[in-house]
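Let me give you the structure first, and then I'll get to my questions.
Partial view: only certain chains, each at its native spot in the assembly.
Order as written gives the chain letters A and B; numbering starts at 1 within each chain.
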Amino acid sequence: MNQMGIAFELLGVGMITVFVILALVVILGNGIIMFVNKFIGEEPKVQAVDSSSPVVTINPQKLAAIVSAVSNVTKGAGRVTNVEKQ
Amino acid sequence: MGILENLYKMTAIQDIIGNPGYLLMLAIGAFLLYLGIRKQYEPLLLVPIAFGVILANLPGGNMGVVPSNLIELGEGHTKNLLEIAHDHGIMNFLYYSLIKTGFLPPIIFMGIGALTDFGPMLRNLKLAFFGAAAQLGIFTVLISAILLGFTAKEAASLGIIGGADGPTAIYTTIKLAPHLLGPIAIAAYSYMALVPVIIPLVVRLTCTNKELLINMKEMDKKYPSKVKIKNLRAVKIAFPIVLGIVVSIFVPSSVPLLGMLLFGNLIKEIGINVARLTEAATGSILNTATIFLGLTVGATMTAEVFLDFKTIMIIVGGFLAFAISIFGGVMAVKIANLFNKKKINPLIGATGLSAVPMASRVANDIALKYDSSNHILQYCMSSNISGVIGSAVAAGVLISFLQ
């Protein structure tokens, strides 16, 4: 097959595949949701410690204070590095 | 005097006079640094890439990636890594071990997967479908590029820029046209950084005010969806496993990318029991991979390779691929709206492009400009995330047919 033939076939195969797969995403996603709803049910309320959803709020200045404390205690040699971007 | 002559010979002055292309490349490197540092265009990738360009174009520094014919020994054999390091220096050692092997893009996908939350997509699953239409730019630019004289493999690597996904573009190019890796990576990341310019441009040309005013939350109230998710955690754990298996059966060549993306996502969703792994995948592994990917991809752009007419075509073609992909997503929404009472804001088609999460933020801003109560971010994220899957699948198709 010549190059253009391949190119048009790729347009066809590629777009069909992408549509099929994302249709499957929708179908499988709904299937999983329904399966889980039916056979596994509600998430237990009392969860394991989930560090990504803290419940208490606090004055942001305290964070600066913490960073500062670290800096003081370690005489400038330490710093809080792990307030990392996610 | 002998000493001064030897001293002069040691310098790279003669080389630079002999090939002013080096200076041009250094200027390009400096310009990319400017974009990354001052303009803040995807700095995590553009800064290392730019520095790699500079290192590669310091003549005598032995830091430019050499063409693979210098590595091949014939009959399917190649120099081994010690020989590459000895003959061509550490940058080629890194490039041939980490990039040419196809290793880093799946590793970066693992990290991206562990940073991605499929929640918004699962809550608005139907919108995920629009991530498919927004791959249109890939295949149309592929056709145009062949018309303009690119080989099929080169054209596919150019087209995949329209997937708006850096690691996917890099992976595809490694597999199909590694000699174009530098400009394609630069184009992919630059246009991803330019999404706040490109999306409004295409949207303005294709959408009416009335369409942009479609309020998703009101539509949801009018036509509520029937499915409620009772146990999001269980769904989020099952989803990457099931999706991975099913997609892989249909497009096996997408496994290295999608498999690792979904593995990363799975360990994220499992949570505390494997938190050590998630931390590594999103932290030291991802960051280290980013540094070395950037430097080595930059180092492929030596004066000899980059200063070529194809580079300009890639820059133009990459832009078109982006624009056509956005156009495809918008059109798919318009067509869907013809057949459904529950209308969808075409901006949600535009974000099918991917470029997560910037595309969604840009789309949300446009929507708010038309109606300050129309928050569509969560809806956009659905097609936005599915666009990542869409382009990885498209890459799988291209690799499978052309490799």
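By our rule, a contact is a pair of C-beta atoms (placed from the backbone, for glycine too) under 8 Å apart; a residue touches a chain by one contact, two chains touch by 3 or more.
Quick caveat, the model's predicted, so the values are computed rather than measured.
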Inset, instruction - Treating the displayed chains as one copy of each kind, report how many of each the complete file contains. - result: A x3, B x3
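Following the convention adopted for this analysis, only the chains that are shown with their structure count from here on.
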Inset, instruction - Using the touch rule from the top, collect the residues of subunit B that touch subunit A in their complex. - result: 115, 121-122, 125-126, 128-129, 131-133, 135-136, 138-140, 142-143, 146-147, 151-152, 155-156, 227-235, 238-239, 242-243, 246-247, 250-251, 271-272, 282-283, 386, 389-390, 393-394, 397-398, 401-402
Inset, instruction - Would you tell me which residues of subunit A are touching subunit B in their complex? - result: 3-4, 6-11, 13-15, 17-26, 28-37, 40-43, 48-51, 84, 86
